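Provided herewith is a single structure, encoded as structure tokens, for subsequent inquiry.
Shown here: the complex without one of its protein chains, the others still in place.
On to chain A.
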Amino acid sequence: MRVGVIGAGPAGFYTIQSLLRHRDLQGKLRSIDLFESLPVPFGLVRYGVAPDHPEVKRVALHWSQLMERHRSMVRYFGNVHVNGGGLSLDALRRRYARDAGLFLCMGAQGGDRKLGILGEEQHMISARALIAWYNGHPDFSKHAFLGQSGGEVVIVGNGNVALDVARMLLRSPAELRHTDCNPAAIEAIEAFAARTVHIVGRRDAANASWTARELRELVTLAPDLDVVVHEAMRWNSDNPGTRPAPMSRSQQRALQALQHHARYAEGGSHVASRHPMKRSVHFWFGLTPLSLEGDADQRVQLLCAPNELSYGPDGHVQCRPLQDAQPVRLPATAGAAFRSIGYIVEAPHGVPFDSSRNCIPNASGRVLGLSDAVYVAGWLKHGPRGVIANSLVDAQETVDRFVRDLQHRNSGTVASDGPSKTAEPGIEILLERNGVAYVDWDGWLRIDAEEHRNGLLQGTDRRKILTRAEMLRIALDTSVPKTDTQFS
């Protein structure tokens, strides 16, 4: 049985791991083909996790070892953009989803959510793009973010991505030099020299989406960092019969961390830092962004309305901007206003999409509404949220469902392998015929070794290759030595 997996990020690798480990699949799989649109694997572990979190990226070593142990079984096809020329999803469905299974693990490809406010297109930058830039993503590595000096930052959003951006901009460049951060980004962050960071959310602190670890890391980042909380909202108490939903343990602990490390500003207006020599992080709760205005001073102003908060019938907090209240103006250096309010899932052509849930409709991972065996794992399955560990549990569930479907189809057992019905050419031949220069696992290991060598010369573990062309040059040049993963 041959299965296909699209997307070599956390969901893809944990799907492969779950397939390889599943008791009822032992000896039944002939091959797993893994397709990735970039030449290099690991998705958001490589291009999403912040460079100053190398311990989180260690999971990639596990996946490398997995690939090494199952070299004969798992084949990697990097630089293969499904539906992007060369290989269509329909072709992959015909190949894998008729008799076995095709797993979609591409994550949230639809970009990031927008605020929809005046001045956004001109003055606001997607945090996702900034993250891809400082992580050296080939499609973003040559951007020139943070070009204007001034040191004032506004970030709209109350999740871990917003905290990542704040922390990276406040992190000392000396520390960043020992990471795999894009060198151009380190230079820009140093030149920008962030002094004031405003983090803006519509709800209250208790209902923020971040986790305690990331919050504590930011508020304890440096001794010269003043952490100030501003609560701009008004609570509507004449809304009887509704009570707040109980806080999760994570929410409680994040709130405690904030209360412990921050001081609360008096009143809702913009308060100058008590310590003029210090850098500061300002948390603004209960504000709805209204518009962004540029001024002659190479600055932008984010205009926000204070919210009236109340609890809805389900116990979740609801926000309504107050029309009569004095708006709050938050200043940012031009090019340093970021939005980070979530990612958008995009279903590939021919696959249903549930826009209200921002995911592909599925039952335990089996895509609903398709007659062939197409599965989803990760962000495509449940929407773009959750940490790497969630995708492990999630992939196991999807693979469990895949096995149950197989057993159902074959009345109780998983057939070892049917007679080869496909008169189709091998996938490599198909790719070559369509002119796709794909990168195999050895090709990636050449890039990996080159990145390690470059890192060594600059006092860090890895310096990423920043363009697709260079990646392909190294991957396809068999004279370049590759990392021997059996060594680790």
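Basically, contacts are C-beta pairs under 8 Å (C-beta built on N, C-alpha and C of every residue); 3 or more make two chains touch, one makes a residue touch a chain; residues count from 1.
One rule holds in what follows: contacts and distances are computed from a predicted model.
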{"item": "Protein that the absent chain corresponds to, by UniProt name, given \"RING-type E3 ubiquitin transferase\", \"non-specific serine/threonine protein kinase\", \"2Fe-2S ferredoxin\" or \"small monomeric GTPase\"", "value": "\"2Fe-2S ferredoxin\""}
{"item": "Touching residue (missing chain; options A:Val219, A:Cys359, A:Leu406 or A:Ile447)", "value": "A:Cys359"}
{"item": "Which residue of A:Arg75, A:Arg339 or A:His382 touches the chain not shown here", "value": "A:His382"}
{"item": "Given A:His70, A:Arg213 or A:Arg320, the one touching the chain that is not displayed", "value": "A:Arg213"}
{"item": "Touch list for chain A against the chain that is not drawn", "value": "21, 53, 55-56, 58-59, 61-62, 178, 202, 209, 211-213, 216, 248-250, 253, 312, 316-318, 341-342, 357, 359, 363-364, 382-383, 385, 387-390, 392-393, 396-397, 400, 452-453, 456-457, 459, 461, 483-484, 486-488"}
